[in-house]
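Shown below is the structure under consideration.
All protein chains of the complex are present and in place, except for one that has been dropped.
As written, the chain order gives the labels A and B, with residue 1 at the start of each chain.
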Amino acid sequence: MESMEQQLADLRQRIQTLEGRAPSNKISMIAFSGDMDKVLASFVIATGAAAMGMEVVMFFTFWGTPVLRDKAKKAGGKDTMGKMFGAMLPKGACEVKLSKMNMAGLGTAMMKSLMKKKNVADLEQMLALADELGVRIFVCEMSMDLMGLKREEIIDYQNLSYCGVAKFLEEANDSRVQLFI
Amino acid sequence: MESMEQQLADLRQRIQTLEGRAPSNKISMIAFSGDMDKVLASFVIATGAAAMGMEVVMFFTFWGTPVLRDKAKKAGGKDTMGKMFGAMLPKGACEVKLSKMNMAGLGTAMMKSLMKKKNVADLEQMLALADELGVRIFVCEMSMDLMGLKREEIIDYQNLSYCGVAKFLEEANDSRVQLFI
Partner (left out) sequence: MESMEQQLADLRQRIQTLEGRAPSNKISMIAFSGDMDKVLASFVIATGAAAMGMEVVMFFTFWGTPVLRDKAKKAGGKDTMGKMFGAMLPKGACEVKLSKMNMAGLGTAMMKSLMKKKNVADLEQMLALADELGVRIFVCEMSMDLMGLKREEIIDYQNLSYCGVAKFLEEANDSRVQLFI
């Protein structure tokens, strides 16, 4: 009998280990690109997943970071390099461009007009929807620093915080799906 | 004794839950890019995985969609925007270009000639092989709509169907490997 109890305890231990290692019903995405098409794709996936009841985490890094700038906000105290980058990078979701066929803005404008006609939400609407659905946004601190972006120029978004690569890895490790976009 | 039976039932329940959550031996890829090199990479992975006995699912979205056009097929009833996009986008796997060093077509031609010389299958052969190996292809309906593509201009492929983001998430959730290409 003793041995039977022992066996059960052993199995229980192994099951507990497996349960601890099983990922959550979660998707983690790295939004690296600042291209309109790719950012759009990441938000279509993010809002779709959230609507299906999945937990969603997005990590904005490098060219993805300026997508989160609020065009109505201003940040002072930038050095020359920061000002130059600030002027060259898109100022928020309404200024991002297509990765292909941008054709000096014509292709991007065509795509935006098409999206309106076909009732596809634009990036600013997607951001609002993601916020409503509880999609969590993390912003890479190293990228903010490299591009001279300040926290006071970032959009208002409920579940937004700043982090490093360790936080991403922690979330990705606990996710069923991970994508680098 | 009763309690022993109870403990066994409890463990059985926990194991069943774990089994239900464990992903299948499957790989899900989003073919977002229409660049020859990236599409080629996705098909090398797809046919390799299928040959190893994995289940393979590819989701063609955005710039990836026109790769599936059949150059011998024509679609009528397009509006002006649809015709413009139709003319600008590559017409199938034989027209896609390198993401880098395209050099007005020279780089792409060099790469194609190299692939032939080195016995690397080209995209059209890859598609036929993928079809034979049972690789499933899903085409994003929103992308088809945005780019004005019609179903009658898509290639003949056995396991091809049209879907939205929910279908991708369902498959990705049940996959061991997921890639955004």
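The rule we apply is simple: contacts are C-beta pairs under 8 Å (C-beta built on N, C-alpha and C of every residue); 3 or more make two chains touch, one makes a residue touch a chain.
Predicted model only: the values in this text are computed from it and were never measured.
Trainee: Specify the residue from the set B:Met4, B:Met84, B:Ala128 or B:Ala166 that touches the hidden chain.
Mentor: B:Met4
Trainee: Tell me which stretches of chain B touch the chain missing from the display.
Mentor: Listed in rising order, the touching residues are 4, 8, 11-12, 15, 18-19, 22, 25, 27, 37-38, 41, 44-45, 48-49, 52, 54, 99-101, 110-111, 114-115, 117-118, 120, 176-181.
Trainee: Tell me, which residues in chain A touch the chain that this view leaves out?
Mentor: Residues of chain A in contact with the hidden chain: 4, 7-8, 11, 14-15, 18, 21-23, 30, 32, 34, 61-63, 81, 84, 88, 142, 145-146, 164-166, 168-169, 172-173, 175, 178-180.
In this text, only the chains that are shown with their structure count from here on.
Trainee: Just send me the rotation angle from a CA overlay of chain A on chain B, rounded to the nearest 5 degrees.
Mentor: Result for this pair is 120 degrees.
Trainee: If you average the CA atoms of chain A and of chain B, how many Å lie between those two points?
Mentor: Inter-chain centre distance comes to 23 Å.
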